[in-house]
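Here is the structure we will look at, set down as structure tokens.
Showing chain A:
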Amino acid sequence: MKHLALLAALIAPVAVLADPNPADWDAVKAEAKGQTVYWNAWGGSTTTNDFLAWVGSRVAADYGVTLEHVKLTNTADAVTRVLAEKQAGEDDDGAIDMIWINGANFAAMKEADLLFGPYAEQLPNWAVVDAAGKTVQTDFTVPTDGYESPWAMAQVVFVHDTADMPERFGSMAALLEWAQANPGRFSYPQPPDFLGTTFLKQVLVDILPDPSVLAVEATDENYEEVTAPLWAYLDALTPNLWREGKAYPATGTAMFPLIADDELDLSISFSPGAASTAIANFELPETVRTFVLDKGTIGNASFVTIPYNSGSKAGAMVVANFLMSPEAQARAQDPAILGYGTVLDMNAITAEERAVFDALELGVATLTPAELGTVQAEPHPSWATRLADDWTDRYGVAQ
Partner candidate 1 sequence: MKSRRLLPVLPLLTLLAMLGPVIAGLYGTVLPAFGHLPAAGLTGPTLSPFFDLFDWAGLPRAIMLSVGVGVGATAIALTIVALLTAGWSGTPAFRFLERLLSPLLSVPHAAAAFGLAFLITPSGWISRALSPAMTGWDRPPDLLIVQDPWGLTMMTGLVIKEVPFLLLITLAALGQADTRRSAAVAQALGYGRLTGWLKTVFPRVYAQIRLPVYVVLAYSMSVVDVAVILGPNTPASLSVHIVKLMSDPDIAMRLQGAAAALVQLGLVIGALVFWRIGEGVVARLGQRWIMGGGRGKIDPIMCILALTAGGICAFAVLAGIVVLGVWSFAGFWSFPDFLPEQFILRNWMRHGSGTLAALGETALIAGCVTLMALVLTIGCLEAEYRYGLSISARGMWMLYLPLLIPQTAFLPGLQTLMLNIGADVGRFPVMLAHLVFVLPYVFLSLADPFRAWDVRMGTIANALGARPDRVLWRVRLPMLLRPILTAAAVGLSVSVGQYLATLLIGGGRVATLTTEAVALASGGDRRAIGVYGIMQTGAALIPFTLALVVPAIVWRNRKGLRHE
Partner candidate 2 sequence: MNKGLTLRDVVITKGGAPLLRVSHEVAAGEVLSIMGPSGVGKSTLLAFITGTLAPDFSATGSVWLDGVDITHAPAHQRRVGILFQDDLLFPHLSVGANLAFGLRAGGTKSDRQAKIDAALTEVGLEGFAGRDPATLSGGQKARVALMRMLLSEPCGLLLDEPFSRLDTALRAQVRALVFARAKARGLPVLMVTHDAEDAEAAGGDIVTLTPSP
């Protein structure tokens, strides 16, 4: 008897230290109560910050979890921090509990064993996610293996002020022509900003005769050959950019005030609904509309991931699960709030929940899902890193 009790006493703390099992959802909810989750997410967009604040109030009310939004300028900062903590031996209670992440950052963390999981597919709301129809199980061609859970779909759209630029065009070649006819009215965020790099990828995907070469890792042999048309294109485009390409807006959201100021007529965005949201917030004139290219545009999913050394894994899983709930997804899609695309399968949710989605006013500047057309796949992350570095060498230091 005595030995049993001793053994139980010894095992109990160990059991507490073990990671929560996402399959046992009740245990997860119980453990999550009272935890504080530090969600490191990009803080450059006030609409997104507001949405995260709303998520915080909901998880506090329903699950007793306190959500703190740590505003980042660069997701790589969070990756650095977890890496530094791992090197310093901080394995139990790191400063970061959840990261809004995708692409190269996710690939880096996964490879360095910095993530907790797999957990995504065991979350209750995974059942209503459109795993078949949307790219939520691969992240820039890298399989997620359940180490990150999706919460929004993004697709590149072009944003234009119809008061000054009434026509839309269907290809990057047409964009170049337009820019040459209207110099100084277009720009893109400076790589390695996420959206800026995506612009480079979009150009490449559009002008390459066979973009499937981008689905595999870039090699030293084929990189030069594949990207040559891109640099030729940019050499022609850059002198016709805003500020003659000598300065670039820092991020995608920085471009909207420039349109409002009448400095730009054309910009790009990753969120089909962002333009409508901006109009509603007085940030863009009401004449702004969006369009996509004839061949379609690049799209991807936004994920959240949990570092291996988070001290509030249960709380983080609760938040991740809530983000995939119909309530949160509908709110995120509402252009008055955020205007992001949803990851859910409309056929998997109940009729009442579907009605909420149908009732959403997409917004005057938002394209319908049909109009958004083809979603082109993201290239392999290695292309993005190389493109960003190469761009910096060619255009990122003053000529």
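One rule holds in what follows: a residue touches a chain if its C-beta (ideal position, glycine included) is under 8 Å from a C-beta of that chain, and two chains touch if they have at least 3 such contacts; residues count from 1.
For anyone wondering why these and not others, all candidates are chains of the complex that A comes from, given by their letters.
Just so we're clear, the structure is a prediction, and the values are computed from it rather than from any experiment.
**Student:** In this complex, work out which of 1 or 2 touches chain A.
**Tutor:** Of the listed options 1 or 2, chain A touches just 1.
**Student:** Along chain A, where are the residues that touch candidate 1 in the complex?
**Tutor:** It comes out as residues 38, 40, 43-46, 49-50, 53, 68, 70-74, 76-77, 79-81, 83-85, 87-90, 95, 105, 108, 164, 183-184, 190, 242-244, 246-251, 253-258, 260-263, 282-283, 285, 392-393, 395-398.
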